[in-house]
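Working notes, structure below.
All protein chains but one are shown at their positions in the complex.
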Amino acid sequence: MKVELLSITSNPEKLIEIAGRTSHLSFNRQGKNSEKNFIKMLIKKGHTSVLEHAYATFNISGVSRVLTHQLVRHRLCSFTQQSQRYVSELNFKYIEPDSIKKNSKAHSLFIKFMEEAKKVYLKLKDLEIINEDARFVLPNAIESQIVVSANFREWRNILELRGNIGAQWEIRKLVIKILKQLKKYAPTAFEDFEIDEEKSIIRKIKVR
Amino acid sequence: MKVELLSITSNPEKLIEIAGRTSHLSFNRQGKNSEKNFIKMLIKKGHTSVLEHAYATFNISGVSRVLTHQLVRHRLCSFTQQSQRYVSELNFKYIEPDSIKKNSKAHSLFIKFMEEAKKVYLKLKDLEIINEDARFVLPNAIESQIVVSANFREWRNILELRGNIGAQWEIRKLVIKILKQLKKYAPTAFEDFEIDEEKSIIRKIKVR
Amino acid sequence: MKVELLSITSNPEKLIEIAGRTSHLSFNRQGKNSEKNFIKMLIKKGHTSVLEHAYATFNISGVSRVLTHQLVRHRLCSFTQQSQRYVSELNFKYIEPDSIKKNSKAHSLFIKFMEEAKKVYLKLKDLEIINEDARFVLPNAIESQIVVSANFREWRNILELRGNIGAQWEIRKLVIKILKQLKKYAPTAFEDFEIDEEKSIIRKIKVR
Partner (left out) sequence: MKVELLSITSNPEKLIEIAGRTSHLSFNRQGKNSEKNFIKMLIKKGHTSVLEHAYATFNISGVSRVLTHQLVRHRLCSFTQQSQRYVSELNFKYIEPDSIKKNSKAHSLFIKFMEEAKKVYLKLKDLEIINEDARFVLPNAIESQIVVSANFREWRNILELRGNIGAQWEIRKLVIKILKQLKKYAPTAFEDFEIDEEKSIIRKIKVR
């Protein structure tokens, strides 16, 4: 799994402060680092709509279609995904779940089946079946690439829903990687999200 | 493929007229069948936001995950889909593209591969791999069920994008079935969409 | 203020159950009143996306533009509003806040000013200024009419944000009227919202 930050609003926290102060016309209260306290206050009061003015775009690759099918359900994001209709999937890569990898019988079944899927896909192509139809044999495990953009409010929502212990392991790994990058550029806007590496989850904490 | 209309706004065209007349407070111009001309006028002028007040919900089954992955990209709809995480897929059904069915070699490869996928899924389950991970071997062809709600404006948008000759054959079949039902309950609101059964496409036409 | 229910999904709670059971394919668990427990469970677990399949449309009149400017900020609703561009506002009606009504000096200032606004609007029209420009003198207090549609999940969001003690008095009155009607048709889906008539607020409560 590779998560590359393609783009992020410059000085996102300063922008959030400038935008947020429009509501009360309290621009004169700005100063060095004043955005920190301003954003803490927004989050405490739940006025997170102001966080919508900052955006981040990630290029996500080496993830399964299982993951992307979950991700594209977030309707406030923008997506561009690798198409199985236009891209030929000869010799595709795939994601193997840990539970399968650790079980030698399951592992060998899984590997063999993936090789079988590649062969069948190749043979269908040789029989002049087009990508669009040959893809019907492709397994969920197949690797995909997807570019996702969302504003900070929506990223916060995704982190909460998908970093949770109830979420699927692969998407939890993804949002932890995303959170790490967001924290670099906007530490205060994501301060109340804490990573537990061991359990591979994100926890929402109270910030004083 | 089965497309069941689960719910639709009652008297949708009358509702659209009532809502639409709010803008100009022209309620006194209502009469028998006045909604027909009113809706024609809205569509001609492109004021289709008023069509958002009417809704339809469909229960779609016997379609592939290839299809549902396209459908869920429509961000103005509401979806509830059969989960491969919670539902066990032992002995799953699947969709076979016509191009494969008609090619005897491709067909036999396809069928054998689907049976193989079932066996591997079953064996993984026997090895105590949970649904959530076993599903990584499931093929795109697998049948799924999904409930979709959208307002009429969004249905019009979907019909136009997915009924088009450039769209994938399975989703074209789906939207033709949807359009047939919508036309029964709201003939004027969908009057400018014409079905070409032979080519299996929807055409947008000018209504006089 | 008049709040008329123009349209609501028929048997909304049954529909929500049918849609919701798709996810786990647990249709066999349906029975008489089974939708009640199903919806309680959805709300308890926070799986409110299923509530998006049911909709309600209200015709709201006798409210100020102050109110409608707040209402139209809810981006998941559909709106059709009386236009000050197309509708002439000669002899408009207006909303007077209680705090002004109860203060005799303020009241008389307010009333006189509204009459003045009418006169100026009329004179501008006599000088052949078109509606679109004459409306620049119209006060916030002016009455408007608006038709709003939203799904149940979004209505729940609006009730929570706008029924709250921190919300403006006029919009609180509105959402209380809306909630009363929603409770008639979908008592379980709105069971955890309680009206406090005396304080004119909506409280979110825990349902057992």
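Assorted remarks:
Going by the order they are written in, the chains are A, B and C; count residues from 1 in each one.
Note that contacts are C-beta pairs under 8 Å (C-beta built on N, C-alpha and C of every residue); 3 or more make two chains touch, one makes a residue touch a chain.
Predicted model only: the values in this text are computed from it and were never measured.
Here the chain not displayed is in touch, across the complete complex, with A, C.
If you put the hidden chain back, the residue from A:N59, A:N157, A:Q181 or A:S200 that touches it is A:N59. From the options A:G20, A:P97, A:P139 or A:G163, the residue with contact to the unseen chain in the full assembly is A:G20. Residue-wise, the contact with the chain that is not shown comes from C:H69, picked out of C:K2, C:R29, C:K44 or C:H69.
Listed here are the chain A residues that touch the chain not shown: 6-7, 9-10, 15, 18-20, 22-25, 49-50, 52-55, 57, 59, 78-83, 86-87, 145-147, 149, 151.
Residue positions on chain C in contact with the hidden chain: 64-66, 69, 72-73, 75-76, 79, 84-85, 94-97, 99-100, 103, 105-106, 109-110, 113, 116-117, 120, 123-124, 127-130, 132-133, 135-141, 168, in rising order.
Everything below uses one rule, namely that only the chains that are shown with their structure count from here on.
Averaging Cα coordinates per chain places chain A and chain C 35 Å apart. Of all residues in chain C, none touches two or more other chains.
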